[in-house]
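Shown here: the complex without one of its protein chains, the others still in place.
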Amino acid sequence: MKKKCFIFSLIFFMACTLFLGINSQKIHAENKVYKVGTDLTFAPFEFQNDSGEYIGIDIDLLNTIAKKQNFTVDLKPLGFNSSVQAVQSGQVNAMIAGMSVTEERKKSFDFSNPYFIGGISMAVHGDNTEIKSYDDLKGKVVAVKTGTVSANYVDKIKDKYGFTVKSYDSADALYDVINVGGADAIFDDYPIIDYSITKGKSLKRVGDIQERCDYAFAVKKGTNQELVKMFNEGLKELKQTKEYDGIIAKYTSNSSQSNDASSIDESTFIGLIKNNYKSLLSGLEKTLILTLVSFIFAMVIGIMFGLFSVAPVKPLRMLSAFYVDVVRGIPLLVLAFFIFFGIPNITGKPMNEYIAGIITLTLNASAYIAEIVRGGIGAVPVDQMEAARSLGFSYTKTMRKIVLPQAIKIMIPSFVNQFVISLKDTTILSAIGLIELLQVSKIIVARTLQSSEVYLITAIIYLVIITLLTRLAKILERRFR
Amino acid sequence: MKKKCFIFSLIFFMACTLFLGINSQKIHAENKVYKVGTDLTFAPFEFQNDSGEYIGIDIDLLNTIAKKQNFTVDLKPLGFNSSVQAVQSGQVNAMIAGMSVTEERKKSFDFSNPYFIGGISMAVHGDNTEIKSYDDLKGKVVAVKTGTVSANYVDKIKDKYGFTVKSYDSADALYDVINVGGADAIFDDYPIIDYSITKGKSLKRVGDIQERCDYAFAVKKGTNQELVKMFNEGLKELKQTKEYDGIIAKYTSNSSQSNDASSIDESTFIGLIKNNYKSLLSGLEKTLILTLVSFIFAMVIGIMFGLFSVAPVKPLRMLSAFYVDVVRGIPLLVLAFFIFFGIPNITGKPMNEYIAGIITLTLNASAYIAEIVRGGIGAVPVDQMEAARSLGFSYTKTMRKIVLPQAIKIMIPSFVNQFVISLKDTTILSAIGLIELLQVSKIIVARTLQSSEVYLITAIIYLVIITLLTRLAKILERRFR
Amino acid sequence: METKILVNKLVKKYGDHLVLDKIDVAIKEKDVVCVIGPSGSGKSTFLRCINKLEEPTSGQVIVDKFDLTDKNTNINEVRQHIGMVFQQFNLFPHLSVLDNITLAPIDIKKMDKNEAEKRAIELLEAVGLANKKDAYPDSLSGGQKQRVAIARALAMDPDIMLFDEPTSALDPEMVGEVLQVMKNLAKQGMTMVIVTHEMGFAKEVANRVVFMDGGHILDDGSPDQVFNNPKSERTANFLNRVLNV
Partner (left out) sequence: METKILVNKLVKKYGDHLVLDKIDVAIKEKDVVCVIGPSGSGKSTFLRCINKLEEPTSGQVIVDKFDLTDKNTNINEVRQHIGMVFQQFNLFPHLSVLDNITLAPIDIKKMDKNEAEKRAIELLEAVGLANKKDAYPDSLSGGQKQRVAIARALAMDPDIMLFDEPTSALDPEMVGEVLQVMKNLAKQGMTMVIVTHEMGFAKEVANRVVFMDGGHILDDGSPDQVFNNPKSERTANFLNRVLNV
């Protein structure tokens, strides 16, 4: 009995600590606080560094300006489209997300002065001395990403300069192809080219920047004018003090004097791990918290239904069987969708994705736990019940003193296995936008474009954790037999 | 022995039939074939009807024009953004997707003459006689969807007319709120308002159409000019013959004379089922095919590894244990991501999502099947092996004649259970874009906006199928004991 | 002497399967009754009806004036006076030998822990296992387990002891130990009902032998009468087969 209590309080204690850990992460407010939307990942303008903090040209500019102008930024990395919506609905005050100024957007936004001039550029391999201008492209192969401004541009000029075009769907393929000699030159947004040079790609830009456009900070038309003013003034000051140049150079300079973590070459496996292990570990932590919290709730509900399923009262047994059959008969993701999308549709109130995720996992695991409890109790020979009853023990006392202590030993390995299954199931919740290990990996892939390496690392992390837990289950099983 | 053979050939036969079924769905080519991208679902311009065919203003216009102008359309519902990319990369010849003509887009697209004039409009409840113009909005509540042109527009005029604005995130919430009296008027794209009227919503438009914009058919700048010409000519003809008006009226007219299936009121549970059961069934069919095909492969691989795991040769046993541990130690979705995104990154060749899905499910299920086989053979008492060996049977003969026939009986219920698990797991593959039952439901939700009802129906379908299969497993278990 | 157990037209069915067919028996205080008979004849069922581990279909079982078939009888109280020893011992594997024996007295009789342990050690001495008090059941041999099971039943100070083939799961060498303990109990005047295949033991210890077959009692009398002069031909037949191996 003592041991059990100990284990449960340990789990409870861990859950509490982790919960508090989450809550203490909120940002303290001072001065006037502005919520600013930004993109999830659009290097070098905004992306997460290895500690999971957002950095990049946009972020650094904004933070420096805020310090100078004495306001506080509450950054909301919502993604580009959601930021647009959030600005328009007033949920955030402004956005900064490598957003170019267009006539269409001016209808609904007020823009600051431009803080960056975007545009596209050609680049060739660092060792290439042959191509010095567009005129040298004759008979060469030029690669672009499909559907981009660069793709349009090379299409316009390809006949003039006499080169062939290869299109790639993903940016990583584009940057790989020039390394392996599959193309002689690429066209892409020049800040991205510069950024990938700082990341260790052997590239150099050739020719002028084309198709220039202005990047600016934006608020909803007619609102937050003082914020735009502060941004403009701060930006002016930064340009005067040359801090502006420092920030731009930090993310696009070839020299990369700054020796910070983000300068590690992420194109190798080791570099990738070095640079991202912190965010991967924080993803893993969230996965474990999600699993643990939902597992604790599932234990409570599951043990209850498990006891119902062996109760001498028929309606309780039927209720339990119904619950278990229904929950196990619905795929986890369907359950998640129903809870996350369907329930708000009924109640009219939006549902937080963490709550939806925890409810889903809890429901699912509780049904399996109920079955484990039923099986564990069933595995205690009826003999034991009879022996205790024949000594004069009542049903409940026999359950408590004789059957359950033996059943729990039988159940513990299955509980560990169910924990492993719940851990694996958390990945499914990435589909409703929960940030856990897999979602973190997706974000890293979006930034580094190394999908095979990143997903391999992710798979290995899961494999190690799950193998350890499975071993534990096997050891417990052997111990308890 | 005979019975087993029969079951296996039955499964095989079913799989073949279903495979052929898929292949025969391809469209026959004639004349010149143009690939045209469109949105996945943007009613009333394009959406799936209850048989899973794409219909809508765009589709009907395009098909009628194609008939008149003697070309053939190979429709590719890629979604709006992917269509843009596909046009630019030349993977499709053109796109029609409720696309408005903007200066920005004109840089990379050539547009046809506009076939529709979009814009936004106010609407009130059908019984509302109070609000006859914008002037009657004083003190009223107006609802809009966040981040839309309508939201911008009401923001501009709200002070002038003195109303309050409520923003909603989803279109269904927007249309519900006017029914329950939570708002007095809404603003939305007028074709969407008209379409929802044909779907049975009690609404009427009030006031003029604002913020007009042109919708047009688009090709990549400088390409497929003959197609644009044909489109323009066809459109002219349709307008002359009034066929154009018929098509527009079919999807936006209040009167809804046409008695086709799509006119069923989808706001009720029954209407929803009536109107979508065909596409749901086709989704279910795809789910079952995916499950069946991957299960058959998984049986082959799983039985092989299962036999390895009891073989008297140690390296085989170790290989099997390694395979099972690794596959079971990686969450299904991580495996799917690695295969779908990671492998193409290594090989450089894109991977079809069905193949990726089947590989994922096969790998996963085969590991569990290997364990079932190991367990089944382990459940045959060693006594049986000893009795046969002592009669002079060799190891392999004993396996074949004595152990396996008994083991298979023990395994069959577990195989059915594994089939159920694979069936549930197919839903996870919707995350890599596989079209199966859950994906079909998502598409229906996008069109009807009834997420709670649709996901409930989906859950019930899974529940029924899975309950039936689970019952079957239980019956088999009882029979074989 | 007084009637301890009165069984009256006892019928037990499992579904349609009639296992006990109107059994009438009266067992007196200090009786040692051995129940013999072929497999499936209903011996275990009969024994289990006496402490209501099986619910009788009809008829009456009266133990010490308590009518077990009466819904208002507190069966848990009656069971405290009836010790039962099972073929498979049924010790509680998660408890030490001492805890196995003291659990019920402490928990049900609210006996003081020290007193219960003192009594348990006395009982363990009586069955020759005082040195095993801290062992766990898994570390004991079959004969030792069965002797602990007997001590556990005796710890509740029952008036009646029921034994269901107490030696048939034991190695031949171990059988003697357990039978010896049972002999001692009989000498001390315990009322006992014993289902057994040990004819030698039945002859030596029982004052009454009951032969059952097909849910009926076919013979009932002194060991001498049943073994040497059976009333029914079936009994003679059975004894002939079992004794002349």
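For the reader, a short list of remarks on this structure follows.
The chains carry the letters A, B and C, assigned in the order they are written, with residues numbered from 1 in each.
As a convention for this text, a contact is a pair of C-beta atoms (placed from the backbone, for glycine too) under 8 Å apart; a residue touches a chain by one contact, two chains touch by 3 or more.
Values in this document were obtained by computation on a predicted structure and should not be read as measured data.
Counted over the whole complex, the shown chains touched by the missing one are B, C. Between the chain not shown and the residues C:I106, C:V175 or C:V226, the one that touches is C:V175. Shown as candidates are B:G126, B:G162 or B:P405; the residue that touches the absent chain is B:P405.
Although one chain is not displayed, its contacts with subunit B can still be listed: residues 381, 383-384, 386-394, 397, 401-402, 405-406, 409. With the whole complex as reference, residues 38-39, 171-173, 175-176, 179, 197-198, 200-201, 238, 241-242, 244-245 of subunit C touch the missing chain.
Criterion: only the chains that are shown with their structure count from here on.
Subunit A and subunit B have Cα centroids separated by 24 Å.
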